[in-house]
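Following this message is one structure expressed as C-alpha cells.
All protein chains of the complex are present and in place, except for one that has been dropped.
The chains carry the letters A, B and C, assigned in the order they are written, with residues numbered from 1 in each.
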Amino acid sequence: MIHTEDLRVNWIDTDASGRIHYTAALRYFEVAEHGLMRKLFDGGGDPSSRSFGLPRVHVEADYAAALTYPDEFACSARVTAVGRTSVTYGFEARRRSNGEVCLTGKIVAVAVGPDGASMPLPPEFRDVLERASEV
Amino acid sequence: MIHTEDLRVNWIDTDASGRIHYTAALRYFEVAEHGLMRKLFDGGGDPSSRSFGLPRVHVEADYAAALTYPDEFACSARVTAVGRTSVTYGFEARRRSNGEVCLTGKIVAVAVGPDGASMPLPPEFRDVLERASEV
Amino acid sequence: MIHTEDLRVNWIDTDASGRIHYTAALRYFEVAEHGLMRKLFDGGGDPSSRSFGLPRVHVEADYAAALTYPDEFACSARVTAVGRTSVTYGFEARRRSNGEVCLTGKIVAVAVGPDGASMPLPPEFRDVLERASEV
Partner (left out) sequence: MIHTEDLRVNWIDTDASGRIHYTAALRYFEVAEHGLMRKLFDGGGDPSSRSFGLPRVHVEADYAAALTYPDEFACSARVTAVGRTSVTYGFEARRRSNGEVCLTGKIVAVAVGPDGASMPLPPEFRDVLERASEV
C-alpha cells in the first residue's frame, strides 16, 4: 500500500543555490508518512495521541535530481519493513512534469515507552503496519 | 538591559533570492529572546519549565538591509514593555562588518493558564521583567 | 480578489509547546501569497523569473487562536494596497472544523532593481496588482 501526496516546492524550501535545501526532502517525506499513517490508523497521524513514542532512529535520503521552485511533485510513502520494535518507511518523490525520480529515502522509527526505552510495537499497531507492508 | 547574541547567517537561512528567507529573522529574534530569558530567570529560557504558557500573540519584523550567507551579526533583545498579562520584546540585528542595522522587530507574548485563557503575569515573574525593562 | 489555500498543520510546524511555532504562520502566509501571484501572473509565482526583486520589508502576524497538529485550515491572501514602489498583502487563516480565525497577517514588499535600490513597480505589474486589490 502506497500513499501519495501532491506537493509543490515552496519558496521557503529553496536555498541560495536555487535548488531545494537538503532538509526539504525530509519535510516532504514526513508529510507523506503522516498521510500514510492517517490512512492506516484512526487518528494515527497524530503522534501525541499514541500511548507510546515512535521517534526516528535512522534516516537516509538520496538526491537524484534537483527540485526547484515551483516544481510540482508526487511524494509517496509506504511501509517497507516491520520489526519487533521498529517500522521502516520508504519514500520517493517524482516530478510531475516529467515523471523523473528526484528523491528517494528511508526512515526507521522505534517504539519507546514513557521511560524512553525501546519496547515491542503494540500487537494491534504492528498488525496494521504488516498488512500495509504486504499490499 | 540588553542581551546580545553573536550569530551567523547559516546556509539554511537563505532562499533562492540569495538573501535570508524572511522567517530567518524570527529565528534570530527567538534565539536572542531566549538568551535574555536565561539571563533573567533560573531555567527561565525553558518555556516548558514554567507553570504558565507565554505564547506570542503579535510579531513584527522590518527588513532594512539584506543579510546574506555567511554574514556575521549581533542580534539583541530587550524587554520594552510589561503589561498586566503581556510582555513586549524589542529586537535589532546589526551586521558585524559595518554596523548596519539589517533587522528590527517586536514580539508580544501573553501569559495563559492551563485552560488556554490569558491570565495576569505571576508577580515575581513580572517584577523581573519590569526591572529588566528599566535598565 | 482572494486566493485561498487548503493547508494542514504539519508535524514539523509544531514546537515543544504542542502548538505551531510562530514562524509557521509566515510559511503559511507565503504559500497563500505565492498561490495568489501564480493566479495573477503568468509564471508570476516564481520570484526568480522577474526582472526586479520584491523582497519583504515589513511583516506582521497576530495569533488569535492556537493551531495544533493535525488541524486543517484555509489560508487566504489578497492584495490590500499598492504603492508606487510597494505592495501590501493581507492574510487570514481559519480552522476548517469551526471557522475560527487563528492567524491574521500583513506583508509589505518593495520592488528593487539589480543594484538593490528601491524602484517604482513596473506599470504592467502594478496594474495587475491594483485590479486584484479592487475586487
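As a convention for this text, a contact is a pair of C-beta atoms (placed from the backbone, for glycine too) under 8 Å apart; a residue touches a chain by one contact, two chains touch by 3 or more.
Keep in mind it's a predicted model, so treat the numbers as computed, not measured.
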Hidden-chain contact residue, picked from the options A:His3, A:Arg19, A:Arg78 or A:Arg95: A:Arg19
Contact partner of the left-out chain, one of B:Pro47, B:Gly83 or B:Pro120: B:Pro47
Extract the touching residues of subunit B with respect to the undisplayed chain. 10-12, 18, 27, 30-31, 34, 38, 45-48, 69-70
Residues on subunit C facing the left-out chain by the touch rule are 11-12, 14-18, 21, 23, 68-69
Contact footprint on subunit A, counting only the chain that is left out: 16-17, 19, 22-23, 26-27, 30, 47-48, 53, 55-64, 66, 116
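Criterion: only the chains that are shown with their structure count from here on.
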What's the distance between the Cα centroids of subunit A and subunit C, rounded to whole Å? 28
Subunit B to subunit C, mean C-alpha position gap in Å, rounds to 23
Just the number, please: Cα centre separation of subunit A and subunit B in whole Å. 33
For subunit B, jot down the residues that touch at least 2 other chains. 16-17, 19, 23
